[in-house]
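For this depiction, one protein chain was excluded, whereas all remaining protein chains were kept in their positions.
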Amino acid sequence: MSYTMDALSSTLLPVGLMGYVAGAVAGLLFLRRERLANLFSFGCAALAALCGVFSCAHALATGAAGARQSFELFPSLIPYVRFSIRPDALGCFFGMIVSLLGLALSIYSLGYARGYYGRKSVGVLGAFFNLLLLATTLVFLADHALFFLIAWEIMALSAYCLVSFEHEREETRNAGVLFFVMSHIGTGCLILGFLLLFQASGSYDFDSFHALGDKMPASQRNAVFLLFLFGFGVKAGMVPLHIWLPAAHPVAPSNVSALMSGVLIKTGIYGITRVCFDFLGTPPNWWGVTVLTLGTISAVLGVLFALMEHDLKRLLAYHSIENIGIILMGLGATLMFLHTGHPALASLALIAGLYHTINHAVFKALLFLGAGAVLHATHTRNMEEMGGLAKRMPWTALFFLVGAVAISALPPLNGFISEWLTYQSLLQGFGTTTSLIRLMFPLSGVMLALTGALAAACFVKAFGITFLAQPRSDHARHAHEAPFTMLLGQGVLTAACVFLGLFPTVFLKVFDPLTHQLTGQQLSQQLTVTNGLVLAGNVSTTWSGTVSTLGILLIGLSLLTVPFALWLFLARSARTRIAPTWDCGLRGLTPHMEYTATGFSKPIRMIFKTLFRPRREVQREYDFLPYFATTIRFESHVEEVFLTRLYRPLNEWVLRVSRRLRALQAGSIQAYLSYIFVTLLALLLFAL
Amino acid sequence: MPLLTPILAAPVLAGLLCLLVPSRRVMAVLGVLAFATTLGLGIWLLHQVLARGVVTEWSEFFSADALSAWMVLLISVVSLATSLYAGRYFRRDLAAGALSPGRVREFFVLTPLFGAGMFLVVLANNLGVMWAAVEATALSSVLLVALYNRRTSLEAAWKYVILGSLGLALALLGTVFVYAAACKDSPQPLPSFNWSHLMRVADQLDPHLLKLAFVFAFVGYGTKAGLAPMHTWLPDAHSEAPSPTSAMLSGVSLKIALYALLRFHILTTACLDSGFSRHFLLGFGLFSMFLAAPFILVQRNLKRMLAYSSLEHVGLICTGIAMNTPVTIFGALLHMGYHALTKPVLFFAAGNIHQTFHSLDFRRIGPGVVKVLPVTVLWMGLAAVAAIGLPPFGLFLSEMTVISGGFAARQTTVSVLIVLALLASFCGILQQLTRILLGARKRDHPSDARRTDGVPAMTLLLVALLVFSVWLPAPLLALIRQAADIIGGPQ
Amino acid sequence: MNLDPLAIVLQTLLLLLLAPLLSGGIKNWKAKLQNRRGPRPWQVYFDLAKFLRKDMVISEHASWVFAFAPYVVFLTALVAGLMVPMLNLPAPLSLFGGVLAVVGLLALGRFFLALGGLDPASAFGGMGSSREMTISAIAEPALMLGIFAVAITAGSTDLSQIAQSTQGATWKLLNPAHVLAFAALFIVLLAETGRIPVDNPATHLELTMIHEAMLLEYSGRYLALMEWGASIKQLVLMTLLVNVFFPVGLAGPQASAAALGLSLLAYLAKLLALSAAVVVVETTNAKLRLFRVPDLLSASFVLATLALLSTFLFH
Partner (left out) sequence: MNPPAATDIGSQIITLMAALMLVVQLLMIGQRRLLTSIRLFAIQSLLLAAIAAVVAFYHDASHVYVVAVLTIVGKVIFLPWLLNRLVHRIQIHQEIEPLLNAPTSMLICGGLTLLGYVVARPFTSLERLGNNTLAIALTLLLTGFFLMINRRKALTQVLALLTVENGVMLAAVALTTYGMPLVVELGIFFDVLVAVMVLGILVYRIRENFASMDTSKLNQLRG
């Protein structure tokens, strides 16, 4: 039985891949028939994703993933290239993430794409959407470096096409180019990294790379590590390589933004995990320290920049940077534990990181879908023009709220679980070494706390300004609830959030084959106490720490009896009136009197002003006294340090040099002749 | 049954016939027929070469080894596509009054001759004849460059012919030196000047003389092949020539000059058996790659940008060959092929754009070409994706092959440099094309938009490219391997 | 290890009943120190009862979030309270979560409190939420660091375990780690419970108010829940301080009624001492400007870091 199931699940995988291909083709076939294109391309995507979810989840649950052998999709005649894939545990885990999101997003897109009818070609959107899903899945499953690179580049290419889907606006075009250029520079590093590995092993098969690092000379090994860290860091949006992310994610169609934030940047995480824990062997200490530090910096800076945004999708994009940072903290800790020889603890940190990976995928996609629904309804991304949507689109508001609570790492939802695991592994890390390095663990833990608190602040702002209070513009006033498919898509992800939050002990089993593959440990038994209700965070007897979100929820609900009992006794006669908000005796509150997003984050802007360097311009016109202004125009900017201090100068320098060089080709034939002449003389002298 | 002679004869015949026939359409058909024939013969030649090693005719006056056969295929394909494209193209020009019928006839006469010249280059067994043939291609293409008779096109033609003939004079001196070294006292000169004979006696030749010969040949043919810093004529000629000619120039003509250069390289290496000539190729190849990038980055003219990208690809091919391992040479030859399939598409698309907007200046064309020429832009986009070395197209594979070969042979520095240069030009082309192709039209576009011009030609090339990217037929693979062995010496 | 319903009920009752008394007592003492008569300590009970009985006025702009928030605030404080050992070890819900869960739950409450403040579209509410979230954002690292210092020494994130280990032989009154961490957490306590010098609990309509600004639109039973929740939160934090740092008199598991009584007395004594300290600070200090508050909290952060370093030195 289980054997046939396994066979089924392993056959389902290629079926899923074919499904994506079919979706892409369908999209192109029905270029002119947008309804059919929408239905078929996203329908195929949904089915394919379903197959993917099933086969990956099954492979992980039954541990079959451990045993899978690599097989060729189709033979190639180009030397060096093999189109071989192997759904091992790590691949399956990420494959599951992409398929899960693919499912939800495809359902959502069925409704979302209607917004493009008559304006843009839905077929193209669907085709590239399928292509992106396909390429991403292949990136996770590829078992051969060149095949990996091919899938990687196709992924980047289709992502580029999707980002510049609404290419009429210049902002979009520039964002697309920035994204593609950055990602390709990253790819260059990956190519070099793989080539170094290839030089050492003589083959491009991932098998031949396994634990290769131990055989390589240290210098080369470090070079490989740095190359991959850079290459994958770009894709993951690690500070300071993140600048493409807040530019590209907002301008893409929202279902694509969700896919990019949810899955695309996770390919970077996948790469780092694959390389560090599968290829490079036992790491030296500074690798872990580097990754942990970068992670911490990314987390804090990401959330700080997010707080300054009042463009809803840019805000979410910056939060992706933050969460990538949190994931990297887990991975960095893993590296350090592997160095000090604590495999169990390393596995715990790894689980924390990867758990946060899937969590972030789920809730960030959910939030982007919510933002998409809002965009769909109000046609603006500017939070200052929203407000009051909770009444007009209650379901979207509810889903977004769930996402917000989850991403703020608040119990009982999934963000809390993964950050809790991260805390546990960091705190236990303190005992693993006696060197001063161990201070890094609690300190980065504290930074994690800061990040969480700031994230909470940021999402109070995001949700409060967007959905609560009075509408700030006519768009918002006439907003309407999103169509059913869009809600369904969000619903799926919400369910996933709740499941991952309330039943971590169930989900933990998924990690067993994974940690077994990478660190030779299986922790799910150890981390589950009292018949699965409670999650434990300790891998050694010298530490203890438990949590149970489900328990907390149940107790909380049962304690609801207290207030309700009080109603019965005291407040049976109390009535409820709807009245205007108290307005200090003015003539009624207008939306202008509400607190704005910019105002909300001002205290933080002031506290961290050394980082933001805020500039503001106030123009007020008044008739007779400045206190009675007729109009006030307020403008405030914060500086994206890396952009203004690092990237722009670099770019300008390159352009300047290139313009100088153009003088070589100044049009004078005499000059050209003399180039040849000089070359000839030089070579003659050389040849003598 | 002669094989090489018809390959040469077919285009010459077509060219001469074009002098007589009245209608433009017939001339176009003639061109297509001629090159279709050569393509067929080329495929046959492929099998012959695989069977017999070297095919010779006219008492070894013509001879074709794997390398020549490979070149024959490239020339035929590109010329075929060009003549497919040319018909519609010139109908537009006539309609717009940009050209007189006489000039159009000039094109249809000269193009087959141009092709024939290139065939002669690769089929001639005798280095002197090879030289003469290269000169012939140069002269025939000069008039094509000057076809529009605009000031700029005349300027380009002038630079092309002056630099070209000068270079060829130097190449001739190189040839003379080789000859001097070859026939010390042998009474009957001709056979002793044959490639086959030269390779046999290579090790007895006077090394000093050969060194000198190679220097002159390198500068000479290098000028024609557009290696920096002798490349200065290249962007001018490519941008000013009518697009079909640009396609042929950058698609094959550069590679033909490179082929001539390679012959000398092989000979020198065989004689000196040292890296003397390799270092030249390596240095200048890398220099070309790195010089191309900044010019692409700040380029304002579409076809000039494409020309610089050709410069970069030629540089890559040189470098790959200079790395001198079987794999890298194989990759370089493969790259030659893929590039020959890609570049013409870009130039055809550029031609459509030029005829639609009457300019090649980015600021005049863009943004939003896609709104006017959707099909053209789609094909151009695909070709551009291929040209900047992205999968699934073959250039990615060939580049990876070259680089991997370099790494496998522990030539890490060179390979890293290659990767860097490729990155740079990628960024340039990507942002430039995005700027003009995508976006919304600012000003109202001309009504008579060429929506489907040249689609057959482009499709032919792109389909071929895609097919050969994922699946190389075994004989072709064998042929390229054999050619690689000829260049790298049998490892 | 399983749950003891009785303990849960008992501690719930204790939290519910003791919290109002504590805040009332503090109010009363403050008045006394300022030579006022002040309200009676148990006045707060009457207030709550009054609120519960009264009709509710709900803003026309408010959405369902406005109604949802009070429950969350109230329940999170309560559940968090059940994870902190009050009279005996272990705390009833110590299995369901340690200090991280407590902090998380309080943050959840704060999250909805702030949303509730934003919902009625009044500028006061927005201002309050903004400041509340800011201050908590910079208070949380200090809180965490202080807790980490003790958690690492105790080798657990479970409050009961921490208390136990500090109760054990290793516990010294003047363990520098503990002293520094306690100082740090005391400052955090002031910030979290909205006390002078961070916020002034006595104001009801000023541009300086933080906590009150968010409650401005609440009335009737929602207001009752909010106030009650706030006082429970205060009790929880104070309990956390006293029982983690001075676990004297904490009864062990399955303690007899007498032992529980004793530990109750000890507990009350400690609470009185701590609240006395709070009162003294409140009366002797003036409220800080908003942008001075970070300095205060960074001071507590430094203290916590020192605490951590000292553990490092004494390990």
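A, B and C are the chain letters, set down in written order, and residue numbers restart from 1 in every chain.
By definition in this document, a contact is a pair of C-beta atoms (placed from the backbone, for glycine too) under 8 Å apart; a residue touches a chain by one contact, two chains touch by 3 or more.
A quick note: this is a predicted structure, and the numbers were derived from the prediction, not measured.
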Q: Counting contacts across the entire complex, name the shown chains the missing chain touches.
A: A, B
**Q.** Residue of B:Thr268, B:Gln299 or B:Gln482 touching the missing chain in the full complex
**A.** B:Gln299
(Q) Out of B:Ser59, B:Ser100 or B:Thr152, which residue would touch the omitted chain in the full complex? (A) B:Thr152
Q. Of B:Phe193, B:Phe330, B:Phe396 or B:Phe468, which residue touches the hidden chain?
A. B:Phe193
(Q) Among B:Leu41, B:Leu212 or B:Ala293, which one touches the chain that has been omitted from the display? (A) B:Leu212
(Q) Which candidate, B:Val12, B:Val29 or B:Val176, sits in contact with the chain we can't see? (A) B:Val176
Q. What subunit B residues would touch the chain not displayed?
A. 126, 128-129, 131-132, 135-136, 139, 142-143, 146, 149-152, 154-159, 161-162, 165-166, 169-170, 172-173, 176-177, 179-180, 183, 185, 187, 189-190, 193, 206, 208-209, 212, 235-236, 239-240, 295, 298-301, 304
Q. So that we can see where the missing chain sits, which residues of subunit A does it touch?
A. 662, 665-670, 673-674, 677, 680-681, 684, 688
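In this section, only the chains that are shown with their structure count from here on.
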Q: Could you draw the chains as nodes, link the ones that touch, and say if you get a line, ring, star, complete or other?
A: line
**Q.** Inter-chain pair with the most contacting C-beta pairs
**A.** A-C
Q. Centre of all protein Cα atoms: which chain's centre is nearest to it?
A. A
(Q) Can you work out the whole-Å distance between the CA centroids of subunit B and subunit C? (A) 79
Q | subunit A and subunit B: spacing of chain centres that average the CA atoms, whole Å | A | 45
Q. Considering the complex alone, what residue numbers of subunit B touch subunit A?
A. 158-159, 162-163, 166-167, 170, 211-212, 214-216, 218-219, 223, 229-230, 232-233, 235, 280, 291, 294-295, 297-298, 327, 330, 367-368, 370, 385, 390-392, 396-397, 400-401, 403-404, 407-408, 410, 412, 415-416, 419-420, 422-423, 426-427, 430-431, 434-435, 438-440, 470-472, 474, 477
**Q.** List of subunit A residues in touch with subunit C within their complex
**A.** 387-388, 390-391, 394, 397, 401, 405, 408-411, 416, 420, 423-424, 427, 430-431, 434, 436, 438-439, 442, 445-447, 449-450, 452-454, 456-457, 459-461, 463-465, 467-470, 529-530, 534, 537, 542-548, 551-552, 555-556, 559-560, 562-563, 566-567, 570-571, 573-583, 589, 591, 593-595, 599-604, 606-607
Q.
If we count contacts the way the header does, which residues on subunit C are in touch with subunit A in the complex?
A. 1-2, 8, 12, 16, 49, 52-61, 63-65, 71, 74-76, 78-79, 82, 93, 95-98, 100-101, 103-105, 107-108, 110-111, 114-115, 118-123, 125-127, 129-131, 133-134, 136-141, 143-145, 148-149, 151-152, 155-158, 161, 216-217, 220-221, 225, 290-291, 294, 308-309, 312, 315
